[in-house]
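Report on the following structure.
One protein chain omitted, others in place.
By written order: A, B and C. Residues from 1 in each chain.
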Amino acid sequence: MSEINKVVLAYSGGLDTSVILKWLQDVYDCEVVTFTADLGQGEEVEPARAKAQAMGIKDIYIEDLREDFARDYVFPMFRANTVYEGEYLLGTSIARPLIAKRLIEIANETGANAISHGATGKGNDQVRFELGAYALRPDIQIIAPWREWDLTSRQTLLDYAEKHKIPVEMKKGKTSPYSMDANLLHISYEGRVLEDPWAEPEEDMWRWTVSPESAPDKPTYIELTYRQGDIVAIDDVPCSPATVMEQLNKVAGANGIGRLDIVENRYVGMKSRGCYETPAGTVMLKAHRAIESLTLDREVAHLKDELMPRYASLVYNGYWWSPEREMMQTMIDASQANVNGKVRLKLYKGNVVVVGRASDTDSLFDESIATFEDDGGAYNQKDAEGFIKLNALRMRIAAAKRLR
Amino acid sequence: MSEINKVVLAYSGGLDTSVILKWLQDVYDCEVVTFTADLGQGEEVEPARAKAQAMGIKDIYIEDLREDFARDYVFPMFRANTVYEGEYLLGTSIARPLIAKRLIEIANETGANAISHGATGKGNDQVRFELGAYALRPDIQIIAPWREWDLTSRQTLLDYAEKHKIPVEMKKGKTSPYSMDANLLHISYEGRVLEDPWAEPEEDMWRWTVSPESAPDKPTYIELTYRQGDIVAIDDVPCSPATVMEQLNKVAGANGIGRLDIVENRYVGMKSRGCYETPAGTVMLKAHRAIESLTLDREVAHLKDELMPRYASLVYNGYWWSPEREMMQTMIDASQANVNGKVRLKLYKGNVVVVGRASDTDSLFDESIATFEDDGGAYNQKDAEGFIKLNALRMRIAAAKRLR
Amino acid sequence: MSEINKVVLAYSGGLDTSVILKWLQDVYDCEVVTFTADLGQGEEVEPARAKAQAMGIKDIYIEDLREDFARDYVFPMFRANTVYEGEYLLGTSIARPLIAKRLIEIANETGANAISHGATGKGNDQVRFELGAYALRPDIQIIAPWREWDLTSRQTLLDYAEKHKIPVEMKKGKTSPYSMDANLLHISYEGRVLEDPWAEPEEDMWRWTVSPESAPDKPTYIELTYRQGDIVAIDDVPCSPATVMEQLNKVAGANGIGRLDIVENRYVGMKSRGCYETPAGTVMLKAHRAIESLTLDREVAHLKDELMPRYASLVYNGYWWSPEREMMQTMIDASQANVNGKVRLKLYKGNVVVVGRASDTDSLFDESIATFEDDGGAYNQKDAEGFIKLNALRMRIAAAKRLR
Partner (left out) sequence: MSEINKVVLAYSGGLDTSVILKWLQDVYDCEVVTFTADLGQGEEVEPARAKAQAMGIKDIYIEDLREDFARDYVFPMFRANTVYEGEYLLGTSIARPLIAKRLIEIANETGANAISHGATGKGNDQVRFELGAYALRPDIQIIAPWREWDLTSRQTLLDYAEKHKIPVEMKKGKTSPYSMDANLLHISYEGRVLEDPWAEPEEDMWRWTVSPESAPDKPTYIELTYRQGDIVAIDDVPCSPATVMEQLNKVAGANGIGRLDIVENRYVGMKSRGCYETPAGTVMLKAHRAIESLTLDREVAHLKDELMPRYASLVYNGYWWSPEREMMQTMIDASQANVNGKVRLKLYKGNVVVVGRASDTDSLFDESIATFEDDGGAYNQKDAEGFIKLNALRMRIAAAKRLR
């Protein structure tokens, strides 16, 4: 490792990354550039400025990346109906490549030769940050303090903060005991009681959704308009990608939609328990499948379904900036050209129910053929006999050999 | 086609297959053997006997196949977490191979050289019946009246029945306007208003589940015990496969669980709209993924996920009795050796929530490694650096070339 | 089927299609348009004009499609390293979509509402012609005489020709007893002695290649230049796609390269024996893999390899004009952006040996890292420990549980 001249730190303004900031200054004796992004986590990012300034930072980047995040990361991923291990909507995973990209771009702008982040050595996020960074700038140096230092508990962090007079603004109100991450797509919870996979999380852990029990007794109906696989309007009101997500988070969260409680397999080799709230994402997945069911060719849909788990693993494992993810994306995007139309949904106490789908221009649903009534010759039932007989031929030949 | 000497008919006792029975006697001038199976459709099968006798049938097979169906078809399919096109749990598809098998076995026993069924020439069921039959007996002759005759509407059927004095016992109470199919795994609805994919089905269409709105205001908790991937007990009470399904249908249906409304792609090439109630199956899928999340190796789980859509298509398209389905099943079954343990579920107004999973013998969840607390050296965070660096190497080399 | 007003016939000028021409005129009493294409089969196409004129045809299309064929069909297919069932290079399959396309375009130009071809009802070619035609013009009517008429042997064809005074110009010299098909990519042989899969074909069956035994005792070296996955020059001489293939056919055929003798699985359900000569294709596959080995990312290459068999089946089965083939092609083409460079080959008595590959601009081979000598720190061997340990973690956890 050559000498670190300047390091760009992914800085939230919280205790951990404030300690890291100080620790980088001390241990590496180098200038630190802070980068703080609003990805829709629902907390103010501006306060990070004062804290950074208080620790002597000159280059402070604070950015609102909500539209970039929704448009260039979340939406492309949902075109693939992406779900990891049958359940997880990849809320944390999909934010990391954007942060990695900005860290590298800021390093390039500021002449830094290193980046740093606050992810632990046990998790997926370190991998996602670092694979992205290496792919975008192969000579970048990466400082992952959690893999290096001896501050291995909350108490040692607090002691370090006190000793170094780091401004730790204690949050008002309830402090969560969980390890959390949030952005427009989800909020996640790990650790503590969740480390026992038999234990049900307490109701007051959840922050973005009401419980199905507390949700309204009347359903909410909404209509989503799709253009090339992306939602472009809600109830006929055009919305930007980030607005789509904010609106859907609100209405779905209010109807108790989007909670998930799973055991997942981390890329670094262990199983872990996670709880997630993904209100908008839960609606988006269901609705996207519905509009595709009407407008996508069967074999295209099936091929997408077969490749989806692999695409999901690429995102989960941190390979967003890999050539194989990009290659798959060209195929997924190409498949969406005709995914245009509307989906009508009923939201009710945790349920997302598709109650209608339509596409004026691109529906492949042909009532004249599908009907149980007289179809006027649109479909010749006798064709089925030949279809079946030739599909059966190889099995008939094999059976005949077997019986001989 | 050589001469038909005797034909085994899949006979429900309803109007359609009663007309077919008579039509076969008239047109083919041959003996007919009837086969009626209880697959858990929820209607008596015994009345079919008197009707068949009234039409002069001598060989009448009426069989309770619920345990065979659950044990040898539904359960193996759920080991694969099988879902067609992201949504459909294959309730109709999975029953057809069993019926095809019995039709052929009965043909062999009774010396018949043909079988017949009441599936139309537009649907998937004809394919499933016939591929199965051909695979099991390659020289069987198959009579599919809907592809041959000119009785193309309900009225012509009724006229035929009246003219030939076929006993059409009108059902008491409401007659469904929908084309329906039912067995232990599901009940399906097609046709009529559903032929418009924008139209929401009326509440009174659904028969097996209450609406989420009408479901109890208190959740129900249940515990399922798994052995080798199959449910063997509910709330610690050992149950046979069919009993598992009956019990789960009852408790899930009472909690508004299992309704589905989709547009699907038929094997014969058209899109069609279907509504399904699959109360037990909806619970079983969720719970099976949960017990696998704890006990299955990551890469095994991912490989299963990647192959699942293909397995689902095989079942949907009628290839249960094909060598490729059997080959895949050996792999799926082998994967389930350690899928043992318990899953705790909360059922509430349409929601199936996993709230706990445990396996005394086979959990791969290692708290000592996964913990956010001090792990006493079980995991060396420094290993992550090498892991990331070598996984990044190919991308770094490529980026370096690109930047040159 | 509505009335046939005019039919476009894929016309070779040989006995079979000449009889079909006459038969169409007689049976369908309609105007016939003939279409004859030079795809590099090595026979003059112009003589078809006089024959067609002699039978009263007014619209006669005779076209040299060699460049279209090589550029838009063969080359894209080779970007995927396409091989069917591990052996077959799809020479016949890949020509059919082009013919189907021209048949439909000519039907559109001439106001015909039907097309016709000379493929039998047992083979793959009927499927390839017809799937293509239906995909490009869904209301087209298709006349496949071999599935309709009673001229089921060569003798009945000859009788019919004589009776109707069809000019059957007997070929001079040897007449092959085999069913053959030829174009720039290959020549194929089926039938007769080949119907016994234990029988070795006689040496004089082969037409485009010398036997390895008869090939020169000195090897030939050639260099191929690739741009974006396609060959653009041979021995530094720029060549059009068709010229590439003609040149390679010549040099490879002269060195005994490209013979293949296989049993393959037809889409219609039976196994069949085929022999093929594919001199250029055999060289192209080997060379393309070589240039990719140097310039393609590992995971991109592996994903291509996993999808290749499916792509090959699509081509073999006649789905060139399907949306799923087109979707896959976007991905394959995207992967080729950096597949630039040179491959040096040694051709010798049936062997194609890669003896060098280079890419000034896009090689991902990094000698400084790969070397067994001192690499000056380009690669840190200690990284491997962490890489292995985390990749092993899930198996270690499982083993520890098992041993407990």
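Please note the rule applied: contacts are C-beta pairs under 8 Å (C-beta built on N, C-alpha and C of every residue); 3 or more make two chains touch, one makes a residue touch a chain.
Just so you know, these numbers come straight off a predicted model, no measurement behind them.
In the complete complex, the hidden chain is touched by one of C:62, C:168, C:262 or C:334, namely C:262.
As for the chain not pictured, it touches subunit B at residues 265, 268-270, 297, 299-300, 303, 310, 319, 322-324, 326-328, 330-331, 334-335, 390-394, 397. Looking at subunit C, the residues touching the absent chain are 81, 85-87, 120-122, 126-127, 130-131, 134-139, 144, 146-147, 152-153, 179, 190-192, 195-200, 212-213, 217, 219, 259, 261-265, 268-273, 289-290, 293-294, 298, 301-302, 305-306, 309-310, 313, 321-323, 344, 346, 348-351, 353-358, 363-367, 369-374, 379, 381-385, 387-389, 391-392, 395-400, 403. On the side of subunit A, touch with the chain left out of the figure occurs at residues 297-299, 362-364, 366, 369, 379-380, 382-387, 389-391, 393-395, 397-398, 400-401.
In this section, only the chains that are shown with their structure count from here on.
Counting the residue numbers used at the interface between subunit A and subunit B, over half appear in both copies, so the two copies meet with largely the same residues.
Between subunit B and subunit C, the centres computed from C-alpha atoms are 41 Å apart. Subunit A and subunit C have Cα centroids lying 42 Å from one another. Once the centre of each chain is set as its mean CA position, subunit A and subunit B turn out to be 32 Å apart. Annotation for subunit A: residues 265, 268-270, 310, 322-323, 391-392, 397 touch two or more other chains.
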